[in-house]
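Inspection log for the structure reproduced underneath, given as structure tokens.
FYI, not all chains are in this one, though none of them got moved.
Note that the chains are named A, B and C in the order they appear, and that numbering of residues resets to 1 at the start of each chain.
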Amino acid sequence: MTKPGITAVRPMDVLRQSIDKSVMVEVKGRRVYSGVLEGYDIYMNLVIKNAGEIINSESKGIYQRVLVRGDNVIYISPSTGD
Amino acid sequence: MTKPGITAVRPMDVLRQSIDKSVMVEVKGRRVYSGVLEGYDIYMNLVIKNAGEIINSESKGIYQRVLVRGDNVIYISPSTGD
Amino acid sequence: MTKPGITAVRPMDVLRQSIDKSVMVEVKGRRVYSGVLEGYDIYMNLVIKNAGEIINSESKGIYQRVLVRGDNVIYISPSTGD
């Protein structure tokens, strides 16, 4: 799917490489969950550990584990220096 | 789907492991249902027992059993220490 | 799909067991229909008999029979003591 000589990073690769690492996930409704990615599936359903929840820039607490439905995901960003 | 040596937690595993345990489920429209997960299917339709309903942080009562349509689910979180 | 020794309640079971019983159904737009469930299909399209319609907590009348499109359903709750 890419030009010869170019190695594209597939979206699912980003998820796979982020397992057991910190991620920030924004979902619809100005919500952000940041924690350690424990798992995912092809629908981008995500399992996040020690997930801090931020709504409208306000911290709302921490979930030991949360399963976020992929439908609502806007973006996922691996945390830097993890 | 994961790197060797890493055991990812699949989203459906989280549901399966939560059967007969307490969960908190947020659905669109600032609604939260918390109760005991009785069942689910691959669409994330959920059956919850003794489900307390909270809308806009206000308690609205308890349903003996409620079937929540998966489409509307934002996240599911297993309760801690259950 | 469940752990040995645990009997999960499948979402479609809840519908099947509610046939000819009272249910409360909330659909998008703060609408509630409560009546006797006459039928359903795998899309969660529902047929409800003697369905009282409540919009924004205000009673709007009764339909002898109403076919509610599954797409709009938020939850279905079997009535207690029916």
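The rule is simple: a residue touches a chain if its C-beta (ideal position, glycine included) is under 8 Å from a C-beta of that chain, and two chains touch if they have at least 3 such contacts.
The structure displayed is predicted, hence computed values, not measured ones.
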Message: Assuming all chains share one sequence, and 3 are in place here, what does the full complex add up to?
response: 7
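By our rule, only the chains that are shown with their structure count from here on.
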- prompt: Drawing the touching chains as a network, do you get a line, a ring, a star, a complete graph or other?
  reply: line
Query: How far is the middle of subunit A from the middle of subunit C, if each middle is the mean of its Cα atoms, in Å?
result: 34
Query: Taking each chain's centre as the mean position of its Cα atoms, how many Å separate subunit B from subunit C?
result: 19
- line: Flagged in subunit B as touching 2+ other chains are 28, 71
- prompt: Tell me, which parts of subunit A touch subunit B in their complex?
  reply: 16-17, 19-20, 27-29, 31, 33, 38-41, 43, 45-47, 63-69, 71-72
Query: Quick one: in the complex, what on subunit C touches subunit B?
result: 1-3, 6, 8-15, 28, 44, 70-71, 73-78, 80
